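Here it is, the structure in full.
Note that one protein chain of the assembly has been removed; the remaining protein chains are unaltered in position.
On to chain A.
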Amino acid sequence: MIWNESIECMNREGIRALQGKRLVETVERVYHNVKFYRNKMQDLGLEPGDIKDIDDLYKLPFTTKDDLRENYPFGLFSVPMSEVVRVHASSGTTGKPTVVGYTRKDLSTWSEVVARTLTCAGIQKHDRIQIAYGYGLFTGGLGVHYGSEKVGATVIPISGGNTAKQIQLMQDFESTAIACTPSYALYLAEALEEQGIDPETLNIKVGIFGAEPWTENMRKEIESKLKIKAIDIYGLSEIIGPGVSSECEAQDGLHIFEDHFIPEVVDTNTLNPLGYGEKGELVFTTVTKEALPILRYRTRDLTILKDEVCSCGRTMVRMEKCTGRSDDMLIIRGVNIFPSQIESVLLEISETKPHYLLIVERINNLDTLEVWVEVDGVFFSDEIKKLEFLTKKITHAIESALGIGVKVKLVEPKTIERSEGKAKRVVDKRII
């Protein structure tokens, strides 16, 4: 099954022509409506007329997460707020979150691309989909929700967590599909095992998993433990949310819905465009978004693009599963975390700049974050109750800044290895 066959199986020339036309319209719109892009283009000596087709894409300026933060909250919107019917925001957080907006048409585009995603995974109107992504400012829950309704599936909007209830509803409502993070899927599998529930007795046949990197090995584990097909989906709020790309049942790369999002892969150092088959940083330009059109957004995800037609018949360019990043961002239980966020929390607590190390592990299929803080100078007290108070204070401050639970561990000075004056800040022990 293909949701929108005329688009998803269009020939390459047709897609490129459509992208070119939409790109020209987008550039025209942002030049006139978004001061940030007008300034950036003027700095490059560019006028909207210089962008004539898809081949001119590389002339355009890049957009980064910092650009979104600096224009917080609505500075990059290209329509008046009266046209914006929904906003979402990233969970990341010291300082300012990344805010994204949607017009009514954007929401309909979003539902369309999620509907394609679900159809890619074999989910149809007779399915019952349990949405265990978080609802709220995070785009996962609501994004998948409206796409599922568009497909006509029965939505079970349970949101994240509450494993006992997840299992109960899987049984009672006879859910046939689940949407959550891959690590939560493994957690569910173990919970089922502990309760002695054979996954074969459930009706789940497919899961759509995203919001964090995962490997082929993890897929094998999920598929064998839950007895389902595990489909990788990809999306980021800056582009639209879930629905940017999705694996089909062939599980051989993720189809990018490129009539809405033009993908590029660039060299991480030179930022020069790379060809199909070459690994680099994934960059997206949205060409149908109204509220927040984005030119050449640097995702920091590393991948390879391929343009061969898939065995499913879809012609859309595919991207390989993302497993690496070009920056130090960590994705922990679906939340984006930069070490610098933790650093600024620690700076607010103490007079001195503390040395810290982030230890990320996957324990029982759930990601854990341990923050090691060196006890030195003003941090040190000869009384345990004071050190314990300090530990609690740091824990609370980090948890409220990041929105996820952490374990703070006090360590001796110089525990954290310094190299060339720069300390290594992250030890990621997860095998992904």
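We take it that a residue touches a chain if its C-beta (ideal position, glycine included) is under 8 Å from a C-beta of that chain, and two chains touch if they have at least 3 such contacts; residues count from 1.
Keep this in mind: contacts and distances are computed from a predicted model.
Missing chain, UniProt protein name: "ACT domain-containing protein", from among "ACT domain-containing protein", "Permease IIC component", "Nitrite reductase small subunit NirD" or "NADH-quinone oxidoreductase subunit I". Of the options A:E343, A:D376 or A:D428, the residue whose C-beta touches the omitted chain is A:D376.
Between the chain not shown and the residues A:V87, A:L410 or A:V427, the one that touches is A:L410. On the side of chain A, the interface with the absent chain consists of residues 374-376, 379-380, 382-384, 387-388, 409-415, using the contact rule stated above.
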